[in-house]
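Down below is the structure, laid out as structure tokens.
One chain of protein is taken out of this complex; the other chains stay put.
== subunit A ==
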Amino acid sequence: MTINGWIQILIYFALLTALTRPVGGYLYRVFNGERILLSRPLGWLERGFYRCAGVDSQTEQSWISYTLAMLAFNLVCFVALFLLLLAQGHLPFNPQGFGALTPDLAFNTAISFVTNTNWQSYGGETTMSYGTQMLGLTVHNFVSAATGIGLALALVRGFARRSASTIGNFWVDLTRATLYVLLPISIVAALFLIWQGMPQNLSAYTNALTLEGVKQTIAQGPVASQVAIKMLGTNGGGFFNANAAHPFENPTALSNFLQILLIFLIPAGLTNTFGRMVKSELQGWALYSAMSVLFLVGVATCYWAESQGNPQLTTMGISQPIGNMEGKETRFGVANSTLFATITTDASCGAVNAMHDSFTPLGGLVPMVNMMLGEVIFGGVGAGLYGILLYALIAVFIAGLMVGRTPEYLGKKIEAREIKLTMLAILCLPLSILGFTAVSSVLSQGLAGLANTGPHGFSEMLYAYTSATANNGSAFAGLTANTPFYNVTLGIAMLIGRFAFIVPMMATAGALAAKKYTPPSAGTFPTTGGLFIALLVGVIVIVGGLTFFPAIALGPIVEHLAILTGKAY
């Protein structure tokens, strides 16, 4: 580890912290329907959308209507994208003349982009036409992120409201998130990225002859416009197969910095929006702090592990002064690669600027654990907030009993119904991750996709299902996932991870909204202090740790221990 590396990490964290409040305030005003700078130029557009769709923006929905609207919207999105992928060969903006995707790949990809996972079983520059990238993938980068923001707001309204029957209007949240938040920031970010050298064109690929006389095809296209929202919406689906490690998708250190900043921007801001909505910004900072602790511990571990270099090379007497550089871009180095890897897996982004498969076992453990904890360390836009709020309910329930009162969080008593729904949501993680990994580790179709044997091969499968279920989308590489088996099972894992979590979460929102508010007293456990932060971190780590310990032990841990004894897989 170097001082320089740490300074970069700390500058990143300081800037993020500084931006949290302004972003949170902006989001609060947008979703509260207050006048903002953009109301004048865009307000007519917002109202126009409502008029076209026949939506009364003043009418709010119950949790059931909100959820049904969200599910219906997502179903339509899925079908549209699925058909678009199958019809790719007949559609415009296809200079390379790419044909239709196989049905299983189209199924997987459509789910992947609708669920904000952006798992890619395909290589972008060899599969997708410009038309598909723009009309299909980029559109869903926006709306799946907007959906996440809406859902988080709905849950927060559940906490903030008293004896209420409604938790907002899905169509209004969706429109406002896209129009006032995602689009404007993406446009500015895209322009910045173009300035940094990112392509933004519709030209056919350039064929070049290298100095060695080898023919090379240089892929390009409308990259910047997709990358901006890919990061801001924590989608992570790369334009190119190499994702943010590709020089066109991440040309400079500055573009790298902007991209990782965009990943956490909205999730961090939402913690503040949450605080404002429940009328105590400290509540938001408490969540922010818990997330930050987990984030910084992850970065430190990953950075440390990668800086040590490959233990096997060390035992061979080879010194690795700059750490383990396998699978990393020299223009980013160990610090920025591990920082990127931690951030992209903390948030359910999944873009990568280095190959996680090539990390040392302990370094690769960090991204995996980040996802197993349920993507609550800032997490996906919206998804991170509603995820950590459910963990907070569990933490407060267990600890709240220890102060001798019916546990309450933000003035809402946590009772059997909330616990039941929360457990239901949290249970889908182990069900999907461990279930699918167990199935694929004994089926020939599963084993066929592995690039490595032993614990490393196991990690590849475990990582894939973890990434899909957590709606992260990053890959451990190595795994050949574009097979019917993996496309279908990973697709189902993504659906479970997204919607099987969301439905009980929304039911919790409805139950909370209907509750009375209990004013805090000296007997109420304060959820703004260090004790709460420690408790929340502890519960997240222990619940996640206990669930996945056997699997982790058989993957990265055993591999790490084996490498120490000179055995590699």
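The rule we apply is simple: contacts are C-beta pairs under 8 Å (C-beta built on N, C-alpha and C of every residue); 3 or more make two chains touch, one makes a residue touch a chain; residues count from 1.
One rule holds in what follows: contacts and distances are computed from a predicted model.
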Taking the list "Potassium-transporting ATPase ATP-binding subunit", "ATP phosphoribosyltransferase", "NADH-quinone oxidoreductase subunit N" or "Spore germination protein KC", the UniProt entry for the undisplayed chain gives the protein name "Potassium-transporting ATPase ATP-binding subunit"
Touching the hidden chain, out of A:Val188, A:Leu401 or A:Ala568, is A:Leu401
In the whole complex, of A:Tyr12, A:Phe159 or A:Phe458, the residue touching the missing chain would be A:Phe458
Touch assignment to the omitted chain, from A:Gly411, A:Gly478, A:Gly497 or A:Gly510, lands on A:Gly411
Residues of subunit A touching the missing chain are 162, 394, 397-406, 411, 414-416, 418-420, 423-424, 426-427, 430-431, 434-435, 437-439, 441-442, 447, 454-455, 458, 516-519, 521-526, 529, 531, 535, 538, 542-543, 545-551, 553-554, 557-558, 561-562, 564-565
